[in-house]
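One structure below.
Only one protein chain is missing from this complex, and each of the others stays in its spot.
Think of it as A, B and C in the order they're written, each chain with its own count starting at 1.
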Amino acid sequence: MDDTLRELYQDVILDHSKHPRHFGKLVDATNTAQGHNPLCGDRVTMYLKVDASGRIADIAFEGKGCAISQASASLMTDMLVGRTVAEAEKLMGGFLHLVKGEDAGDLDPDDRERLDVMAGVSAFPMRVKCATLAWHTMKSALESGETAKTE
Amino acid sequence: MDDTLRELYQDVILDHSKHPRHFGKLVDATNTAQGHNPLCGDRVTMYLKVDASGRIADIAFEGKGCAISQASASLMTDMLVGRTVAEAEKLMGGFLHLVKGEDAGDLDPDDRERLDVMAGVSAFPMRVKCATLAWHTMKSALESGETAKTE
Amino acid sequence: MTAQSKISTAFDPVATRADFPILSKSIYGKPLVYFDNGASAQKPRQVLDAMRDFSATEYSNVHRGVHYLSGKATDRYEASRRTVQKFLGAAHEDEIVFTKGGTEAINLVAYSYLAPRIQPGDEIVLSVMEHHSNIVPWHFLRERNGAVLKWVDIREDGSLDIEAVDAAITAKTKLVAITHISNVLGTVTPLAEIVARAHAKGVPVLADGAQGAVHELVDVQALDVDFYTLTAHKLYGPTGIGALYGKRKHLKGMRPFNGGGEMIREVTRDVVTYADPPARFEAGTPPIIESVGLAAAIDYLNGLDRAAVRAHEHDLLTYAREGVRQFNWLRVIGDAPGKASILSFETEGMHAHDLATVLDREGVAVRAGHHCAQPLMERFGVASTTRASFGLYNTRAEVDVMLEALAKARKILV
Partner (left out) sequence: MTAQSKISTAFDPVATRADFPILSKSIYGKPLVYFDNGASAQKPRQVLDAMRDFSATEYSNVHRGVHYLSGKATDRYEASRRTVQKFLGAAHEDEIVFTKGGTEAINLVAYSYLAPRIQPGDEIVLSVMEHHSNIVPWHFLRERNGAVLKWVDIREDGSLDIEAVDAAITAKTKLVAITHISNVLGTVTPLAEIVARAHAKGVPVLADGAQGAVHELVDVQALDVDFYTLTAHKLYGPTGIGALYGKRKHLKGMRPFNGGGEMIREVTRDVVTYADPPARFEAGTPPIIESVGLAAAIDYLNGLDRAAVRAHEHDLLTYAREGVRQFNWLRVIGDAPGKASILSFETEGMHAHDLATVLDREGVAVRAGHHCAQPLMERFGVASTTRASFGLYNTRAEVDVMLEALAKARKILV
C-alpha cells in the first residue's frame, strides 16, 4: 500500500468528505461566494454570517466535489466558525502554505495539528487546487462576496 | 562556372528576356488572359487574335518577370504565331512536359530544337513555374479568357 | 520485440511498444500504463526522428523561396498534404487545409463557411455528445449571428438514432455538425447515413474526426461528408497541427479566416484579393515541421495492419468491459454496439478525481472529469466520469493492472 496515498486519504479526511460538517445553506447569510475549480468542474458555495463584532457566527457550504475538496471545506468550516475575521484570515494564510508544502508560519499548535491532516496533499501537486477551493471561496466571501476560483 | 546555370541562362534565353518578341498590346485581340505567379508576383497578359479558320493570326504579351518567364513568353509567342489552335495545343503540351524533365512526346524536330533551349529549367524545380506561366496563360486565353496562374 | 517484427498481417502490440520511448517509463516506481490516449496519444520514435531529421537537414520556411532548402521544405510540406489527402480518401490535395489542430479546423468552418451564411433563426444540428470543440464555435454563431442550436439526444447506451438526427433537420438547418466518434462514449455515429439524410434535405455535414480518424478507416468520398477534421496529436503525431478536409466546392466559396502571408493574391493599400484554397486558409508560416511529423505518423499507421490494430483495440475494450463487471459500484457509460476503444464509467461513492489519483500512483494514467463534453455529462446526470481510452500499444496485461488498481482504490477511498 502506498504510504503517500494513505497519508492523503487518511480516515479523518474520508470521514469529513463522507459526512461533511456545516453542509447546507444559511438563509440569513451576510456574505456568500461561489467557487469553481475549472480542473474538475467542482463547485462550492460558501455562506457566512459575520456578526457586528466581526466574528463568524455561522457558516455553511454547499457543493459537489472530490474527497479532498469536500473534506477540506468541511474541516475549514469546522475550524472557522466562532472566530473573528482576522483570525480566520491568519488560519487561511497558514493553510494555503501548508498544502503547498511551504512553511505555514506561526499557527496555534492546536490549529496546526488539525490542519495537518491535509498536509498530505502537498505530495500531490495536481490536487492542491482541490484542497484550496473552499478556502479561496471563503476568502472571496469575506472580502467581497465575488466568485472565487482556484487558478 | 556552374554548367547547369550556364545551361539555364544560355545566350538565347538572355537574349529573349532582354529583347522579348511580340511584347506589347493587341488592340483587336479576340482572346486575352492574365497570368500570375504567386511565388514571385510575376504577371503576364496574353493577347491573341484567332481568325475565322482557327489560326492564331497575331499574338502579343505584356508583363514583368524574371529572365526565365520573360524568355519563355517571348519564345512561345514567336513559335505560336501563325499556327492553328490545335497545333498550338500540341506544342504547349510538349513544352509543359519538357520543362519538368518529362518525355515531351512526338514534337516536330524543329520545334523540339527551339524548345530545347528551355530544357535546362528542369534542373531547377523551383523555377519551373516561371517557365510555364506564359504557357498556362496562353492556354487560358485559348480556352476561356479567364485568369490563369501557375500553382 | 523489435520494431521490425511487424511483418505479419497480424499486429503485435508488444512489439510496437518498443517504438514509443515514453512507454518504458516508470511512474512512482510502477510501469507506466497509459490509458489517456483519447486526450492525446504518445508518439513513436519514427515521428520524433522524422521531425528532428527534417529540422536538422531540410528546414526552411515554405513557399515563395527560390533557394534549395525552401524547395525541400516546400516539397515536404506539400507531400504531407498528399499523405493526409490519401489517408482521408480525399479526391484532391487542395481539399486539405492544415490547421493548428482539430479545434481550429472546426472554427475555420464556423468563421469562413457558416458565419456569412447564417441569418437569425437559422439552425445548426448537433448531438449532445459533442466535444466542446464542436459546440462552442456554434455557440459563437448563436451569440453573434442569432443561430439556433438544435440538439439531438442519444439513446441510453450512447448510440445515435438516425431518425432523431433526421427529425432535427428542417428547412432552416444550415449545417449538421456531428462527431464521428464520441471521445467519452466511444460511440461511432452512422456518418454515411447522416450525410445521406442531410443531403436529401440539401444540408451539408461537418464531421468532427478528432477521434474518428484514429479508430476508423476514413474515406471522405465514400462518406460523402462535406467537412471532416482531424488532429495530429491523437493520431500518434505532433501537437500544433491538424487538418480540415473540405469539398472543393465549399472551400472555393469560403472567405478567408486568418489574414496574413501566403493567403493573398495581391495586397494594396486599398484592397486585397485572396489566394485559392488551400492557401487561402493557411495564413502565416504554417506548422511546417509538424506537417512532417503528421505525415510520419500516418506513414507509421499505414505500415501497420490497421484492421488488425482495430481488432486489437476492440479486444482491449471487450476485455476491460468484462473486467469491470466485477465491480458492482461501477457503472459504464456508453455501450453502443461497435463502439471504439474508449471506456467511461462512474463510480459510486468515489469521485473520479480521487480515483484517478489512486490509479496514477499505480502507474495507470486515466482521465477524470467532464472530458470537454459538459452537455453529455448533463445528459447522464453526472459531474464527471473516469475514462480509460486504449491505443494501439496497450495490452491486456495493462488492463489487468488497471482492474487491480480499481479494486485497490475502492479499499482506500470507501
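Going forward, contacts are C-beta pairs under 8 Å (C-beta built on N, C-alpha and C of every residue); 3 or more make two chains touch, one makes a residue touch a chain.
Remember, it's a predicted structure, so these values are computed and weren't measured experimentally.
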| item | value |
| --- | --- |
| Displayed chains contacted by the hidden chain, counting the whole assembly | A, B, C |
| Option from A:Gly24, A:Gly54, A:Gly82 or A:Pro125 whose C-beta touches the chain left out | A:Pro125 |
| Hidden partner chain, touching residue among C:Gly146, C:Gly253 or C:Gly284 | C:Gly284 |
| Residues from subunit B at the interface with the omitted partner, ascending | 1-2, 4-6, 8-9, 14, 39-42, 64-68, 124, 126-127, 130 |
| Those residues of subunit A which, in the complete complex, touch the missing chain | 36, 38-40, 125-127, 151 |
| On subunit C, residues whose C-beta touches the chain left out of the figure | 21-22, 25, 27-28, 32, 34, 36, 39-40, 42-43, 45, 48, 51-52, 55-61, 64-70, 100-104, 106-107, 110, 128, 131-133, 135-140, 143, 149, 151, 231, 233, 238-241, 256, 258-264, 266-269, 271-272, 283-290, 353, 356-357, 359-360, 364-369, 372, 374-375, 378 |
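Rule of thumb we're sticking to: only the chains that are shown with their structure count from here on.
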| item | value |
| --- | --- |
| Rounded Å distance, subunit A centre to subunit C centre (Cα mean) | 38 |
| Cα-centroid distance, subunit A relative to subunit B, in whole angstrom | 78 |
| For subunit B paired with subunit C, centre-to-centre distance based on mean C-alpha positions, whole Å | 46 |
| Shared interface positions of subunit A, touching two or more other chains | none |
